[in-house]
Structure formats: C-alpha cells, structure tokens
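With one protein chain removed, the remaining protein chains of the complex are shown where they sit.
Coming up: chain A.
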Amino acid sequence: MLKGYVPPYNATVVQKLLDKGAVLMGKTNLDEFAMGSGSTDGVFGPVKNPWSYSKQYREKRKQKAHGENEDSNWLITGGSSGGSAAAVAAFTCFAALGSDTGGSTRNPAAHCGVVGFKPSYGLVSRHGLIPLVNSMDVPGILTRCVDDAAIVLGMLAGHDPKDSTTIQDPVKPFTLPTFADVNKLCIGIPKEYLAPELSSEVRSFWSKAANLFESEGAKVIEVSLPHTSYSIVCYHVLCTSEVASNMARFDGLEYGHRCDINVSTEAMYAATRREGFNDVVRGRILSGNFFLLKENYENYFIKAQKVRRLIANDFVNVFNSGVDVLLTPTTLSEAVPYLEFIKEDNRTRSAQDDIFTQAVNMAGLPAVSVPVALSNQGLPIGLQFIGRAFCDQQLLKIAKWFEKQVQFPVIQLQELMDDCSSDFEIEKLSSVSLKQ
C-alpha cells in the first residue's frame, strides 16, 4: 500500500535523533504493517537472521547436515521489527528503531542476540509511528548493549505536544549508574509463564538467571498473573479492532497505491485495498470490523477491554506487593528456520510467539529483552525483564547489571566476510534494505 510513499515529515523520534546529530543509515524491512512475528510477510521479502551465517551457528550445523546448500535453511529474525534487529546484530548501525505492539521489538531482539527495549506507553512520542494498535504501540529501541539503549532513550523520551498520549513531564538524558544494590531487589517469576511449549533450553536459562539473582542476595519469588491465559485472545480482539479502524484511511485517494479502476468510488476503494494489503492485513481488518459491529461490540470489544483491565491490574497487584521487576522468557525457543516457520500461518505463529511479550503492551509497562547465551545450536536466547510503569531507568539499570553478569558472546561474522568471494553472499547476508 505504501510502496513508493515518501512521507513529507519526520517522526518525532527520528527528528530528535537527527537533531542530536545521528546519521540515518536507512529504513529496515519488517512484516507488513508490523503484523507478524517472523518478519517474513513484507513486500520486499523475508528478513534473514545474521546468525544464520555466524561461525557459532555454522560450526554446530556442520556436525549435522552434510551436503546441504548452506543458504537454503536460513533462520528467521523473529518480528515484526526483524530488519532493525538484524541491522544491529550485523553491526550495520549503532542502534535501530522498531515498533512494539505485542513484542515486535523484543522478539527479534531475542532471536538476533541484541537488546530490545520497549519503553512505558506514553514515555516516547508516537507521532510519525504508523499505528497498528494506538493504545498499545510504542517505538522500540534495538542496540547491542543496554548502555546504548539508555543513551537513545534519553534522547527520545519526554512530552511531545503532537502526541496527546505522552506524559506531560519532560525527561532529561541520563547515564546508567552501576547497579550495586542487587541484594535489595525483589525479582518476581510469574508462574503462568511456565508454558508447556517453552523449550527446555530457554527454561533452563530462565532458571539459571533466577538463581544468579538469588546468589547475589536478591529475593526471588514466584508470583501469579492469574489472567495470563486470556491475554492472547483479548489482545487479538483489541488489536484487530484497532487495526480495522487504523487501516480505514488507506484508500489510495490522498497517497500511496491506487488501483486503475475508476468506475466508481467503491470499486476503486475495494480494488486498491485488495491490491495494497496482504492476506494478513486483510484478515485482521475483517476480524476487527466484525468485532466492532453494533451487535458484537458489547460481547467482544467491551469484554476485551474489561479483560485488559484485569490483566493490567494483575501487574499492578504484583508490583504493589513489593516486587521490583519480573523475569520471564522472551520467546519460546531460539530462532527457527524459515522453511519451518512458514508451515503455520501468520496468525497461528503470532498467537504462539507473542505469549510472553504481549501482556506487557496491554498493561503499558516497560520491558527489555537481554541476550543471555547461545543455545546448543549456537543461536541466541534472550530473557525479558518487566518493570513498573515509568520506572524505565530502574529497569535498564537492572538489565545492565544482568548483561554484565552473563557476558553474551559477540557474533562472529568475520569468517564469512573473509572467505566471501561472491557478491551473492554479501547481498544475502545484509538484511538491511537501504533506501535508494
């Protein structure tokens, strides 16, 4: 729909970075309209995880399949902000911006071994962020380390008159101090997040992390978020409803793709929207409109809003009981090969992969995915910290301490660069699509 569209203005977050002297490297690939958890459903094609070409992964694979075309089984980045995560992971840039509505920044961060930060809703301006779900979207920050994320957040946070949902107070840039009071911390482990589909590796890293905090004197307790099991369904009702509304503006009249039919306005609208949207988007629009119909509104939309309130209250209750931060997995497992990922449709995958991340968006809380270690296959695994609303700095402080403890390895792409003789390889490696 927006192929060829050049926006005539900068998003507030982009402008703030430019004003501080940042150099824009390019725009990255993503799932169309940020709908998806694999970055596989974009107009420009799917995004490939740089770790597919890393020494760490390749070495492990050589032990398994032989004679296989090395590039046919590349891995997904996760999504929907996969391009941004890949760009940062491949050292293409200092930092990248993504969006996070149900985990779209944290998910690919975990799969690509980078830091993916979701700020509190209302802390960072959404002006210029093409909306998916206005009441849950935030701009996400992807960097290689927590300090970098803090630098970027310091530049972006604060009131924006152009976004009526931002908090009133201005925010000053800050540097993260070294966190010394780990023994005063209370870490919560939500028991409902121990999902049966969780891979044993991720579970084991999760336990190890909990033990790490405990060994440093922190209090680690099990907590309950009782409405967790309803959050996926609730999210889908609210998400599709807002999507149906937000996508109503794409009619080809003022900007973007317009079809050739001009027999009538209705025919033009219908053809433009059919051509301009992929199946995923169209599916969500149809669902959303269904939920918003007069006869369904009470039973679906209103009910979902009530359940959302319950989910948000779950978090409030837990934080009120003395917990400072929650520790959870970010994803069910490490990145999977593309060919395996596409066996299920977008909706199914999203429902599966958003499980640990999207309740946070419903509650508007800050959260960060920090890379922990490599799996047996040599692929990154990340864990998520969830903080109190508007306690983003505190959250990052803890994440930084944790990052220092785990010493996540740097991706080794050097070998690839060295023996790379054909341009073909480089082209495939780089998952950053530079705007011409």
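Simple rule for what comes next: a contact is a pair of C-beta atoms (placed from the backbone, for glycine too) under 8 Å apart; a residue touches a chain by one contact, two chains touch by 3 or more; residues count from 1.
As a convention for this text, contacts and distances are computed from a predicted model.
*Asks:* Report the protein name recorded by UniProt for the chain absent from the figure; options are "V-type proton ATPase subunit", "Glutamyl-tRNA(Gln) amidotransferase subunit B, mitochondrial", "Protein YIPF" or "hydroxymethylglutaryl-CoA lyase".
*Replies:* This omitted chain is identified in its UniProt record as "Glutamyl-tRNA(Gln) amidotransferase subunit B, mitochondrial".
*Asks:* Please pick, from A:Asp41, A:Asp100, A:Asp148 or A:Asp251, the residue that touches the omitted chain in the full complex.
*Replies:* Of these options, the touching residue for the absent chain is A:Asp251.
*Asks:* From the list A:Tyr269, A:Phe319, A:Tyr338 or A:Phe356, pick the residue that touches the absent chain.
*Replies:* For the chain that is not drawn, the touching residue is A:Tyr269.
*Asks:* Using the definition of touch stated at the top, determine which of A:Asp41, A:Asp148 or A:Glu242 touches the missing chain.
*Replies:* Only one listed residue reaches the unshown chain, and that is A:Glu242.
*Asks:* From the list A:Lys3, A:Lys172 or A:Lys294, which touches the chain that is not on show?
*Replies:* A:Lys294
*Asks:* For chain A, which residues touch the unseen chain?
*Replies:* 2, 7-9, 11, 126-131, 133-135, 161-165, 241-242, 244-245, 247-251, 253-255, 262, 265-266, 269, 289, 292-294, 297, 301
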